[in-house]
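Here the complex is missing one protein chain, while the rest keep their positions.
Lettered A and B in written order, each chain numbered from 1.
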Amino acid sequence: MPRPLINVPKKVKRGDAFDIRILIAHPMESGQRRDDKGQPIPREIIHSFLCTYGGEEVFRAEFFPAISANPFLTFSARAVDSGQIVFTWTDDLGATQFDSVEITVE
Amino acid sequence: MRRLALLLCLLATVAQAAPRSGYDDAGPQVRAMQDDDDANPGFLWVQQGAALWSRPDGSASKSCADCHGDASTLRGVAARYPAFDAKLRRPVTLAQRINLCRTDHQAAPALAPESDALLGLTALVGLQSRGLPIAVDAGGPNRPFVEAGEHFFRTRQGQLNLSCANCHEERAGHRLGGALIPEGHANGYPQYRLEWQTMGSLARRLRACLIGVRAEPLAPDAPDAVALELYLAVRARGLTVETPAVRP
Partner (left out) sequence: MRLAPSRRFVLGAGAALLALPATPARATKADVAAAIRAITGGAPLRPGRVKLDLPLLVENGNAVAMTVGVADPLPAAERVLSLHVFAEGNPLPNVIHAYFGPRSGAPRLATRIRLATSQTIVAVAACADGTFWTDSVELLVTLAACIDDL
């Protein structure tokens, strides 16, 4: 699976809110479709997403099959200290993936 | 004065004949998705293509970058495809060119049509020409293939007995159900289609069109398929490359 595309500003001012935008490659198979033989295609979605910053939670979400394929998500964080922003997501196959970016707070 | 009138008349004809990108027919949401590289899912494939670009492959253990350097050196290349291959004595699509590179120079197996890897590399090379006018060669050795492609475009086929031109030329701008019929220009492939929920090639789109009129879909790499892609590129001259485009 290709890496997600994560967009955060390289530098932010302490105390400012900034946007985090993430695009994850995933089919988000809804479990509602059938294949060309009429057999149901089993559900396979990312069901949970978590973002932490300096070890503390920024944003957490529970996804349902109504989230589009290749999920795109924008949310906001507050700049406190320079550090690592970590993203974790888990899909129906039980696979948990991580990615992270560094941010500089001035 | 008469000359001026003639000139104006000519200009009006040209303006009327100017091709209209599917981008202009898409809704504001789809356009916004294409305009924002952070939100355009096509860039997931571009990123995968970029990773493959510098990865050695095949028994030659060479990467694309070993011969071409940075992908940006291929600026303008995608705008000229499909292009005539002197050795094969026929035009080849950009995806076919990438696979020829793999088999001839990397000694690696060709990538499967519609595979993420082939779509990714094609999207990466296509992106380098984004914003450049389509500059495919309609003359020289390409000419008979352009003619064959146009012939295919204008030939009625399938149980619905429709040609490409019936819908995308004669009825472009009209509606079929609630959907607008676009002119059907191929200036943004590979592109992310919401209908597909993934990235796809022009070949996939053409297959779907042919199934739509209940005709026999073209086999991948069929000579007619490449000729049609070539004619579509000639027909889209005046538009710029939009790869990776987003369409409904």
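Heads up, the rule we're going with is that a contact is a pair of C-beta atoms (placed from the backbone, for glycine too) under 8 Å apart; a residue touches a chain by one contact, two chains touch by 3 or more.
What you are looking at is a predicted structure, and each value in this text was computed from that prediction instead of being measured.
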Study note, to complete from the structure: Missing-chain contact, candidates B:63, B:157 or B:197, resolves to B:197
Study note, to complete from the structure: For chain A, residues touching the missing partner are 16-19, 30, 32, 35-36, 52-54, 56-69, 71-78, 80
Exercise for review: Could you list which residues of chain B touch the chain missing from the display?
Suggested key: 26-30, 32-33, 175-179, 181, 193-197, 207-209, 211-212, 214, 248
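By our rule, only the chains that are shown with their structure count from here on.
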Point to revise | Rounded Å distance, chain A centre to chain B centre (Cα mean) | key: 31
Point to revise | Residues of chain B that touch chain A when the two form their complex | key: 38-39, 41, 43-45, 47-48, 51, 116, 120, 197-198
Point to revise | chain B-facing residues of chain A, complex | key: 2-5, 7, 21, 23, 25, 27-28, 68-70, 72
